[in-house]
Each structure stands twice: as structure tokens, then as C-alpha cells.
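All protein chains of the complex are present and in place, except for one that has been dropped.
Note that the chains take the letters A, B and C in the order they are written out, and that residue 1 is the start of every chain.
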Amino acid sequence: MRIVCPFCGERELGEFTYLGDAKPVRPTADAGEDAVHDYVYLRDNVAGVMSENWYHGGGCRAWLKVTRNTLTHEIAAVEPAAGAGAAKVGA
Amino acid sequence: MKYSIFSLARAALSSHKNWQRTWRDATPKDRYDVVIIGGGGHGLATAWFLASEYGIKNVAVLEKGWIGSGNAGRNTTIIRSNYGLPGNTGFYELSMKLWERMEQDLNYNAMVSQRGVINLYHSDAQRDAYARRGNTMRINGIDAELLDLAAVKKMMPFLNYDNARFPVQGGLLQRRGGTARHDAVVWGYAHAASGLGVDIIQNCEVTGFVRDANGKVSGVETSRGRIGAGKVGMAVAGSSSRVANMAGLRLPIESHVLQAFVSEAIKPLIPNVMTFGAGHFYVSQSDKGGLVFGGDIDGYNSYAQRGNLPVMEDVCEGGMALMPMIGRVRLLRQWGGIMDMSMDGSPIIDKTPVEGLYLNAGWCYGGFKATPGSGFVFAHLLARDTPHEEAARFRLDRFRTGAMIDEKGQGAQPNLH
Amino acid sequence: MAEFSWDVRSPLDRALAVGRYGGHGDAGVALTEIRNFDLIQVMARRGKAAEMAKAAEGRFGVAAPETPKVVQTADATLIWSGPDQFLVRSKGDKHGMAALAPLLAGSASLSDQSHARVLVSVSGAKARTMLAKLSSIDLHPGVFAVGAAAATSMDHTSVTLWRGNDRADGQAVFNVLVFATFAESLWHTMQDSAAEYGVAIGHSEEF
Partner (left out) sequence: MAGAQTNRLDNGGLIDRTAPLKFRFDGKSLSGFQGDTLASALVANGVKLVGRSFKYHRPRGILTAGSEEPNALVELRTGARREPNTKATTAELYEGLEAASQNRWPSLSFDVMSVNQLFAPIFVAGFYYKTFMWPAKFWEAVYEPAIRRAAGLGRAAGVADPDHYDKVWAHCDVLIAGSGPAGLAAALAAGRSGARVILCEEDFAFGGRLLSDGGMIDGLPAAEWLSRTLAELAAMPDVRIMARTTLFGVYDGGTYGALERVNDHVPSPPEHQVRQRLWRIVAKRCVVAAGALERPIVFAGNDTPGVMMASAMRTYVGRYAALPAKRIALFTNNEDGWRTVETALGAGLQIAAVIDARPDISPSHRSLASRNGFTVLHGSVSGVDGGKDGVRKIAVSLTGGARAEVEADGLAVSGGWNPAVGLTSYHRGRPKWRDDIAAFVPDGAPPGMVAAGAANGNFGLGACLAQGFAAGAAAAHNTGHNGKAGTAPVADDETFSLTPLWHVAGKGKAFVDYQHDVTASDIELAQREGFESVEHLKRYTTLGMATDQGKTSNVAGLAIMAAVTGKSIPDTGTTIYRPPYVPVAIGAFAGHHRDETFHATRLTPSHHWAAEQGAVFVDTGLWKRAQWYPRAGEKDWLQSVTREVKAVRSGVGFCDVSTLGKIDVHGPDAGAFLDRVYINTFTNLAVGKARYGLMLREDGIVYDDGTTSRLAEGHYFLTTTTAKAGLVMQHLEFCRQVLFPDLDVQLTSVSDQWAQFSIAGPKTRELLKEIVDPAEDLSNEGFPFMGAREVALRGGIKARLFRISFSGEMAFEISVPARYGEAMARNLMRAGEPLGVTPYGTEALGVMRIEKGHVAGPELNGTTTAADLGLGKMMSTKKDFIGRVMAGREALVAPDRQVVVGVKPTDRARRLRSGAHIIPKGQTPGPGNDQGYVTSVCFSPTSDQWIGLALVERGRERIGEIVHAHDPIRGEDYEVELCNPVFYDPDGGRQRG
């Protein structure tokens, strides 16, 4: 698999680390145990197109949101995490 | 027909024209007491134990392809009960005891070979962890031995003791561990279950659940029509989330690819099952002569049933680091299975929040060794509606209560288990 | 009361043996450690990319790289090292922490990396062939031109790689900035990877 890092260009899988589904959002401080349980433990485990967190740790250290098909491994899109390249926020 | 050397010899006289099908080719009935989704080892074992132990014979096993086409037919065939945490320890030993009588139970030679499983250690910390685990095993009545370097050298003189990056220091040995012929386990359970009246229905894919007015599951929709069921048990490994989703459930499971490899057949080289402690590599040699080996999962969610090249390299690096004598042995075939990786690395065998639907999942890459035990306790749950005592901790709500069974201590990140 | 000498030791001090290694004949690869430089990591603060760029341009007279490139000035090399960040390589405290901090304090966070990295330059007729054993990046002249840079890994070790100006003989020069504690290990790997082509080994303090 090769991932096109939005900062570095296309790179080999070995430079990246996988975390998992990027869809769940960390609950707010007052959300309660059930919401956090669902966030931490439950997964859609999509068979098809899925949005995922990947880390370009062997490269520019950006966290990326990768849209990938879990049936074919084809990657449709890669975008930076909200805080990657944040120096340009508001620019 | 009972299988034996005598029946074989008799059959030879008639040029083997009189052998019957190993299991009946069943057509779906309208309704069964229990429908098992998944014709892998676990599903078939469940059916056999339902019929043989719990007297429930009106059972169907539905398989979307051909039986054993999932992980049961694509693993590295290792059996062992060397677990360290309450919940796992007793369960896997139950399973091991069932392996030890399987062939006589089933009248099928699954080539259960208790050739020993050794986990090598390369540091004091690893030795201490294995001592802890070995003691857990011994306290639970399971055989375990902590070998020092000299004992390991004697048993496996062919490892790299000269210039290893992470020298072997010793190992945790379970002599009763070993291997079994994976396909034969599937066929053996199918053979025996079918003999007791269980219907094994291949090419029958479940496409939905039938629910009654109260929401209880009362059957399944399949590619071969609707099939009624008193209870429905899921044993579909990597497809768990997909099937559960048809009942509106989200599971604490991710599906990941695990690769396995086999080399060309060679004369006996490796006597036992070995796990490298400083990399991702484990190996045994099949009776046919191939080195059967594997390593880590590929690391990302996947349903693709094929592996990547970096992990293949990583596994071979581990192999070469451990025993550079395999450098010229050729890797013959690579394949991939879809693992139902759970959030703590341990399985889930429980009722689901949907009445009538029972779950057997989360085996990570340890499902094969659990096959008989899993079938036994899942049959118990289906028959009695209460967990078997050796599976009492494999609850679905343990993530809510915090009672995880996390052997590796990696937390809710399935690709690290 | 003792007076102390604080002699600096390159992490390659022991491993690097000046001379020839490997195959005979013309050396296909030259491996040269570049020693004693200042290296400052500059990371723009949230929303301050433009401000940082302006301050950097004021300081260096050229725009700092915003994509994987290196920018060479008379006394500094600015090497892209990730989104909103670059490394400033210089010598003799010209652009060290003390010099850069006041200028960039409001727009960027600075971190001294002078001792954290080892710089090895790889050149020669077989440089690309040898680097292909370690780097998954395409170093074809049409793809990785003079001035190209990459934050990448070599043999599972993180490096910053860039192509400097060609040698006088026209050969390409690849600069590999590796973390100091990995340096000896990667050095051995580089040396062994180059051995079949013959290696000329040296070190230099040239900027």
C-alpha cells in the first residue's frame, strides 16, 4: 500500500502507523461513561470505504485522515488532520 | 461408515468406490431449534457439541461458501493452552483437553500432534513475564516448563546462538501444545455432526435476521431462503461486525488481515512449535514437510484476505534472525485470513442485546486452538442460556464494566493485540 | 579545581574509518560525514505561518521552504522537515538559537537539534543504486532534482534527505540527516550496502 501524504507525496506503507476509524469523535468532558465507552470500544468495522487515522511517523509526523476501502485497499483521498499544518489556520 | 485401517483396506478391494460423502449435503429445512451462522471450525464444533453433549440435534450450520473456507482453513494450525490471565487460562485448557480426545470423539484423524510449543525469551523481563505465565498455568493444573539457555540449545541446536541481535536466553515450554491438521478438524466435526443429524448447508449466505413482534430473532434470511430458528448463534470470525450489523449491533471488534506462509516441503527440520520473542515469527513443520509460519497482523482494517509485502518481509526477517539455516528454504505460498480482533485481545462468547441472537467472536488470531473449547462453551450457552463456567468472563459487557482480559496490556487498540 | 575540556565527539567517531572499503577499483560511492554544524528546528505556531515566513525571509533573504525542498543561502541551508517547519543548518553560531530566537519568538517555536543529528553525504556513480537499497523514495534525476528534500525513513530509521548541488564532476550529492543515536547503525548499513561498488570514506567540516 502506498499513501499520498499531502505534505510529502506518495510514500511507502512502512513510513506510516495505523490507528483506526477516524469517524468517532472524542466525547466532551461531560458526556458520561456510556458515550466514552462507545467511543473507545465500539466500531463500525466498515467493509468498504472508511475514514481512518494514519500517522506519517516515518516521515513528516503529520496525522492524516485517509479514505480507504477495506475490501480492496484502494485509497480515495488523504487529508491532513485538523491540527496538521495548523500554522496556516486563518491564513 | 466408521473410519479405520480395516475399512480402508476393505475399501481398497472395491477400488474405493463405496465411500460415502464425509458429511451429508443437506437442503435447508423450514426451521431448526438452533441455527449456527458460520461453517468454520467453531460453528461446526458448536453444532457437534449441541448434538452430542446437549441433545439438541435439530441444528443447521449455514456456510456462505464451503465449510472451512474462512480462518479454519487458513491458519498456522497451532494448539496450546499457555495463557496467563483468569478467563483465558481455564478456557484454553478446556479446549486443550478436548483436542486430546478429538479424534476418538469424532472418528476422524485430525493429526493432533502434541509436539510441544516453546515461546523463546531474550531478556530478563521476558523471562519474568513467562515465569509469571508459567506459574499461572501450573496453578491451573496445566503443564509448563521454564527452560534455560542450555535446555533450549539441547532441544533446538539449530537456532542462532552465535551472532544474534537479540540472543535467545531460554523459553517457556508447554509440551502438550502442538499442531493439528486444520482442514481435518473442520471435516471431522462436519463428519461427526452430520452423523448425529446436524444439517450442514453450504453456499448459503445469511442476508438478514427475521425478528418477531418483540424484536426477538426468530430466523434468518439467506441466499437459499428464509430459515426459522429458535436461537441463532454467530460464529463468523472476521465477518462478525457485518453479520451483527444486520441485527443493528456494533461490536467491540475490528477485522484485520493475518498472513500465513508455508515453505516447500523438506525433510524433518523443526521438531516443535516455536515463537521468536524478539520479532514477529512463529513456526512449525507440517507432517508433509512444509515450514508453516506467520507473524504479526498487517496492521490495518481489512476484509481483503490478502497480505502485504512489508509484513511478509518482517516475518522472514524474524525467521532468519532466529534460525539463519532457513535462508535457502523457499517460501511457497502466502495467504491471508480476516481476524476478528477484539478490544482486549480476548474472545466474546455471550448473548447479545438482541434476544435470540448469540455471539461467538473476537478470537483475534488465536481462534484455531480454541476450536473445540469454543464449540463446547458456545453450545452450552445456546443450550442453557447461561455461560459455561470456563467462559464466564468472555462477556460482551466487560468493556463497559472494565473487566477486560488483556494478556498483552495494549488496551483498546486491536491491531496491537 | 579541575578545568574541563569539552571535546565534541561525533557519534561516528569510532565507526568511521577514513579510506577505502569494499570492492576494488574506482569507488562507486563516496560516503562523507559532515561534522560540526548548527541545526535549529523552526516550527510555526498555530496560525502564524505567514508571520514566520516573513520573519524568516527577513533573516535569510530568501523564503523558507514550504514544500519538501532545500533552500541554500550563502551561510545557511533551510531544509523542509514537515508541515510548517524547517531546519536551519549553519555554522559557527551564525544562525544558532541565540541568533534566531529573538527574531522568530513570536511566530515560531525553536528547538536546538545541533547535536541530535549526524549528516552523511552520499555521492558517486553508484550513489543512487546504493541508496535504493535503503530508501523507498524515487531518486531518479527527473523526480528528485537538485534542491529536493524529503522527511522519510531509511532502513526503518527516520532521516531527512535532500539533494544538494552536484559535485564538480557532475555526480549528484545526497545528504542524509540521521538521528545521532541511530547514526552508527545506519552508517554500517550504508557502508555494507555500498561495499560491492567500492566505497571512499571520509569526513569533512566543510559547510
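Methods note: a residue touches a chain if its C-beta (ideal position, glycine included) is under 8 Å from a C-beta of that chain, and two chains touch if they have at least 3 such contacts.
All of these numbers come straight from a predicted model, not from anything done at the bench.
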>> Using the touch definition given at the top, which of the shown chains does the missing chain touch?
In response: A, B, C
> Which residue from B:Val112, B:Met339 or B:Leu382 sits in contact with the chain not drawn here?
Replying inline: B:Val112
> Among C:Gln72, C:Ser114 or C:Gln171, which residue is in touch with the absent chain?
Replying inline: C:Ser114
> Which one touches the absent chain: B:Lys29, B:Arg384 or B:Lys408?
Replying inline: B:Lys408
>> Applying the definition given at the start, please give the residues of subunit C touching the unseen chain.
In response: 1-11, 13-14, 22-23, 41, 43, 45-47, 109-117, 132-133, 135-138, 140, 143, 155-157, 179-182, 184-186, 188-189, 192-193, 195-196
>> Touching residues of subunit B against the unshown chain: what are they?
In response: 3-5, 7-9, 12, 15-17, 19-23, 25, 65-66, 68-69, 73, 86, 89-90, 100-101, 103-104, 107-115, 122-123, 125, 127-136, 138-140, 144-146, 158, 160, 162-166, 178, 181, 183-184, 187-188, 202, 263-269, 278-279, 285, 287-289, 304-306, 308-309, 312-313, 315-317, 319-321, 324-335, 398, 400-404, 406, 408-412
>> Across the whole complex, list the residues on subunit A that are touched by the chain not included here.
In response: 1-3, 12-13, 17, 19, 22, 26-27, 29, 31-33, 36-37, 39-41, 53, 55, 57, 61-63, 72-75, 80-84, 86
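Quick note on the criterion: only the chains that are shown with their structure count from here on.
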>> Edges wherever two chains touch, nodes for the chains themselves; is that graph a line, a ring, a star, complete, or other here?
In response: line
> Taking each chain's centre as its mean C-alpha position, how far apart are subunit A and subunit B in Å?
Replying inline: 31
> Can you give the whole-Å distance between the Cα centres of subunit A and subunit C?
Replying inline: 30
>> I need the residues of subunit C touching at least two other chains; which ones are they?
In response: none
> Considering the complex alone, what residue numbers of subunit C touch subunit A?
Replying inline: 43-50, 52, 68, 81-84, 136-137, 150-153, 156, 158
>> Quick check on the complex: what are the subunit A residues that touch subunit B?
In response: 1, 12-14, 17-21, 33-34, 37-38, 40-47, 50, 52, 68, 70-73
> For the complex, which residues does subunit B have touching subunit A?
Replying inline: 240-242, 245, 250-255, 299-304, 308, 310, 343, 399-400, 412-415
